[in-house]
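Structure in structure tokens, see below.
Omission of a single protein chain aside, the complex is shown with its protein chains in their original locations.
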Amino acid sequence: MKHRIVRRIRRPTAEAVRALAGHGVATIHEAQGRTGLLQPYMRPIFASARVAGTAVTVSCHPGDNLMIHAAIEVCQPGDVLVVAPTSTSTDGMFGELLATSCVAHGIAGLVIDAGVRDIAELTALNFPVWSKAISAQGTVKASAGSVNIDLVCAATLVHPGDVVVGDQDGVVIVRREEALEVARMSAARVAKEEVTRKRLQAGELGVDFYGLRETLRTLGVEYVDEDHDG
Amino acid sequence: MKHRIVRRIRRPTAEAVRALAGHGVATIHEAQGRTGLLQPYMRPIFASARVAGTAVTVSCHPGDNLMIHAAIEVCQPGDVLVVAPTSTSTDGMFGELLATSCVAHGIAGLVIDAGVRDIAELTALNFPVWSKAISAQGTVKASAGSVNIDLVCAATLVHPGDVVVGDQDGVVIVRREEALEVARMSAARVAKEEVTRKRLQAGELGVDFYGLRETLRTLGVEYVDEDHDG
Amino acid sequence: MKHRIVRRIRRPTAEAVRALAGHGVATIHEAQGRTGLLQPYMRPIFASARVAGTAVTVSCHPGDNLMIHAAIEVCQPGDVLVVAPTSTSTDGMFGELLATSCVAHGIAGLVIDAGVRDIAELTALNFPVWSKAISAQGTVKASAGSVNIDLVCAATLVHPGDVVVGDQDGVVIVRREEALEVARMSAARVAKEEVTRKRLQAGELGVDFYGLRETLRTLGVEYVDEDHDG
Amino acid sequence: MKHRIVRRIRRPTAEAVRALAGHGVATIHEAQGRTGLLQPYMRPIFASARVAGTAVTVSCHPGDNLMIHAAIEVCQPGDVLVVAPTSTSTDGMFGELLATSCVAHGIAGLVIDAGVRDIAELTALNFPVWSKAISAQGTVKASAGSVNIDLVCAATLVHPGDVVVGDQDGVVIVRREEALEVARMSAARVAKEEVTRKRLQAGELGVDFYGLRETLRTLGVEYVDEDHDG
Amino acid sequence: MKHRIVRRIRRPTAEAVRALAGHGVATIHEAQGRTGLLQPYMRPIFASARVAGTAVTVSCHPGDNLMIHAAIEVCQPGDVLVVAPTSTSTDGMFGELLATSCVAHGIAGLVIDAGVRDIAELTALNFPVWSKAISAQGTVKASAGSVNIDLVCAATLVHPGDVVVGDQDGVVIVRREEALEVARMSAARVAKEEVTRKRLQAGELGVDFYGLRETLRTLGVEYVDEDHDG
Partner (left out) sequence: MKHRIVRRIRRPTAEAVRALAGHGVATIHEAQGRTGLLQPYMRPIFASARVAGTAVTVSCHPGDNLMIHAAIEVCQPGDVLVVAPTSTSTDGMFGELLATSCVAHGIAGLVIDAGVRDIAELTALNFPVWSKAISAQGTVKASAGSVNIDLVCAATLVHPGDVVVGDQDGVVIVRREEALEVARMSAARVAKEEVTRKRLQAGELGVDFYGLRETLRTLGVEYVDEDHDG
């Protein structure tokens, strides 16, 4: 229960991260059984934001970004900071100077269940961020927290070393030890969807393609030609 | 009270839809007496989204998109899907594959009081969507619902066959039987606003143009030169 | 306690406004001791929106924009309308015609703790607006209110004549009598940050640059090499 | 599209209202196929609040209670006022004086998608209210609206003359013409639940009683003795 | 812009506070022209909570209650603590030990735009609290703030020395210098309402009593006997 900074974490292989980087958040979320998705209030600060990297987790006091500074030291190139305050906050805990430091250390992006600021500058730096809010509200550097512990960010459990993938649809977390397998299943899903897409493009109906007519019948959904009450 | 899919609905004339398509949501909402507007949490997924078409309504179980598949079959080119779950949900009930199917069948757009996903792909398809949320959260195809019944979407009553107009300001519903008349009143409003705009551009004040000085006097609003307490 | 329209307010010098216009919202908020920021739900309607000007304040009944019309008359070029309803509302109290009138009178922008509409047209006019909501919901012109009184907008106190600065990070209010001093402190802050930025770009860590190692030690934050529980 | 006050509405029989009054909101909602429920943000102002009566509907401008005054005149003993503002509001549109007037005219309760005030007094009067908010915020009597039109209250369609039932679980609307049938189905449901209750009290499991073991098997849910990963 | 604790504030007379204590929040809010009301999310932690006293204001860092401790020293018997964090927070910044200290110093109550905890104990102490949230989340004592400065609490401006009145309907602030006059106007309003109440109890309609028939006519609201469309 003490606050601590864990220097070394197990990371996924570069191959696993690269494989996941090729897929969208929705695909990965489906491929791993509809788990790992952060709450939809987590939105990218610019439309082209996209990231796949290794989670370095940061637990902060609300309104205090001391531990983000501490976390940068233990990051490696390609890591993604995943920050959660210990209680709800929209304060702008991260801005252009921290982003500059992240870029200098090769950090690939930020996922933060709080606010960020300097949006114009972060966009110019092309530093991808998913956050709960945009807020210029400043923070202090005064309270203890932890780096690289298991934490809950936007209602999802994140372990240090998990893979974080973010795009316009949101953010999904993949367990480190499942990363390669999830990438494989994502690729399989994409291949299968390619077939589906072609048939739907050709005008085949989903009720036929997915075999849903039987489901509708079993559920007692009735077809009527016109609604005479309407 | 049984779940049903109504195959045939009365549609407005193409002329009525075209006439309404020429006007903005705010204009139409005003022209029909400030009614028919969906709650402002309904936002377009890309800035240039714009639609006018006939409502095909879909009532779904939350987290279940079975009935959207069933609805596509009864759509005609130019229809707009209007989807509402039976209780509050932000799940991503609609994505790129469903959009592909919609495009194949000439469906003009989607209004959904829930979430959507595959935002990058929907934008690339230029398929206009207004939704409550963006979420990659996947859904099942397991529960009964209805197509083409009267339903409440984002706090507004929608009948199958009503006209749906969406733009950056939101979404407005026009009753089928009033569509032509509302289009006519919208055009009249636009013409009148053109006059107003010119006079305001020339520097005439709203308090003069709209005759509000008398209103202010009647309400007892006082003019003071300076505020000596301030 | 009577409703009133104050015709003359003390304005900051053009020099003070110009000086503040050169700085971002986050910088100014920090420079004046982390005060004056409006709630983060206040968002610009387009990404390039940016304003610095003098506050003309407007207190309205919810769903009623009578007093905005009255306020335009007492504005001078460079003023920014700051509008707050007397109770929570998302109605679209401001649209293209009011914006046209604002532009005609040189008004520099709008900050409104309610809704706006005609987003496409306001964007085309390049008229910057920060609002709580986008909504086509129309309003009446029927209820008394006041212009140029002290009011609370988005949880922040605004006096007529205060300087309003808005950008992508939100909106900050600077007291008229402190404007020059805050501009000076903002410039100092920017100069100082330029140094910080260079050292962070060069890879220096925040924990070293800001001297946070001692803080971490004092707070009892422990460094561990690996987490054997994880 | 004109504002109007409809003096005479078709009411359900006293027998139908009485029959529904004997059942809880959850039972009635289930009995009529899980429809008619108002959004769960509608809460009673005191725990013992309970009502069943005929809906007299009121559409108001936000922050304006003129039409509630107008509605009282067209009410009959046993009616329930169902009030919805034309846009979102939490203002206290109803208080002790209006409640006094309601009591004098035999009105049975209030359902309002906005705020109420004078909670202590309303509780002392034992006048049941379901509302979105408690707020002392006063309102004006200045804007047009309608009485006894179809409206959407808390996301549910209400017709004048529908039956309104409220208790601690919320508020449900029953179509006038279906009231007796829904009461009958509610009674059947209660009778059936009595049997279920006895068997569950005796320790029978829901998975057996409802035959869910097969469902679980079909869905592929696996039983494991211990979780060796946990 | 420095953090400070102001030891001496001007207080209203005991007579003014006593006079206001005799009236409800809704009455006072109306009597002073519908101003001074805190946002309706501020709720009492127990139903019988009621307070009238002098505001001692406290501006805190979110998640930090250091300044509440500092404020108690400068309070006098009958004062009410009015606490606002510098950014949004629901943390439980106040609990039983702080309440014990308040009671020891004769402090009459607490109004806090954040969370409180130890609800059972505060209720047993009969210490009235209005808060935004109930949360056990603990806070630190590490960040600077101010006591007895003007601040915005729940969207309303509060000066040290203003009168704070709270009941089941919420919390209202009365300017110190207007306290006696507002009390007088509240009493006048109560007297007038007594007459209104008697006439409404006797069955007189609000539309007649308030002379609203003319308003309805002017607004073009039409009476119809039956709705033949319905």
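Going in written order, the chains are labelled A, B, C, D and E, and every chain counts its residues from 1.
Simple rule for what comes next: a contact is a pair of C-beta atoms (placed from the backbone, for glycine too) under 8 Å apart; a residue touches a chain by one contact, two chains touch by 3 or more.
This is a predicted model, so every value here is computed, not measured.
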| item | value |
| --- | --- |
| Visible chains in contact with the missing one | A, B, D, E |
| Contact partner of the left-out chain, one of B:12, B:44, B:63 or B:128 | B:63 |
| Of A:33, A:77 or A:106, the one touching the omitted chain in the full complex | A:33 |
| Touch criterion as defined above, residue of D:40, D:77 or D:106 at the omitted chain | D:40 |
| Hidden-chain contact residue, picked from the options E:143, E:168, E:186 or E:215 | E:143 |
| Sites on chain B contacted by the missing partner chain, in the whole complex | 61-63, 86-91, 135, 137, 140, 142-143 |
| Chain A residues that touch the omitted chain in the full complex | 1-2, 32-35, 39, 86, 88, 150, 152, 155-157, 178 |
| Chain D, residues in touch with the chain not shown (by the definition above) | 24-26, 29-30, 34, 37, 40, 43, 167-170, 172, 193, 196-197, 200-203, 205-207, 210, 212, 215-216, 219-227, 230 |
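The definition used in the following text is that only the chains that are shown with their structure count from here on.
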| item | value |
| --- | --- |
| Set of chains whose contacts include both chain E and chain D | C |
| Interface with more contacting C-beta pairs, comparing A-B to C-E | A-B |
| Euclidean distance of C-alpha centroids - chain B vs chain E, Å | 40 |
| Distance from chain E to chain C - Cα centre to Cα centre, in angstrom | 27 |
| Separation of mean Cα positions, chain C and chain A [Å, integer] | 30 |
| Chain D residues counted as touching two or more neighbouring chains | 2, 86, 88, 90, 135, 137, 142-143, 150 |
| Every chain pair in contact, whichever chains are involved | A-B, A-C, A-E, B-C, B-D, C-D, C-E, D-E |
